[in-house]
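Notes follow the structure.
One protein chain is absent from this view; the other protein chains keep their places.
On to chain A.
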Amino acid sequence: MNFSRRETLALGLGAAAMGFMPFRVNAAAEDAIAAFTGGAEVGSGGLTLTAPEIAENGNTVPIAVDAPGAAAILLLATGNPTPGVAEFKFGELAGSQAASTRIRLAGTQDVVAVAKMADGSFVQASSTVKVTIGGCGG
């Protein structure tokens, strides 16, 4: 049998993604947060970030954010080479301040959301999403 490099990697126990070790936070993520908040202090609460604990497929991970009363929500994959995922802006007439999308994760990392509230304050939520080769569920 001949295997391509990709197949060979995949054969181990099955590969969801090529990066397996937890990724360190990319400095660009911190820069992006600073640019979004203008350096203001970031609190917590009032922002719900929904993400799976373990990604079923690192190439398409469902993520949802919900921050009632928010003006904008920044979403970052802190371990990706390019951490910026999306900035959702909500107008005054928006029925809800929630969004969901699917993102690609290069490996196990923290997904971070920062919400700018109507009063100009900022809150943050984060969730660790594990990207694994899996394969041994008993």
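Structure notes:
Here is the rule we go by: a contact is a pair of C-beta atoms (placed from the backbone, for glycine too) under 8 Å apart; a residue touches a chain by one contact, two chains touch by 3 or more; residues count from 1.
Here is the rule we use: contacts and distances are computed from a predicted model.
The complex includes a chain that is not drawn, and of the options "Na+/H+ antiporter subunit C", "Cytochrome bc1 complex Rieske iron-sulfur subunit", "Sulfate thiol esterase SoxB" or "Sugar ABC transporter permease" the UniProt name matching it is "Sulfate thiol esterase SoxB".
Looking at A:V42, A:A99 or A:I133, the residue that reaches the missing chain in the full complex is A:I133.
Not every partner is drawn; the one left out touches chain A at residues 1, 3, 7-16, 20-22, 50, 52-57, 62, 100, 108, 128, 130, 132-138.
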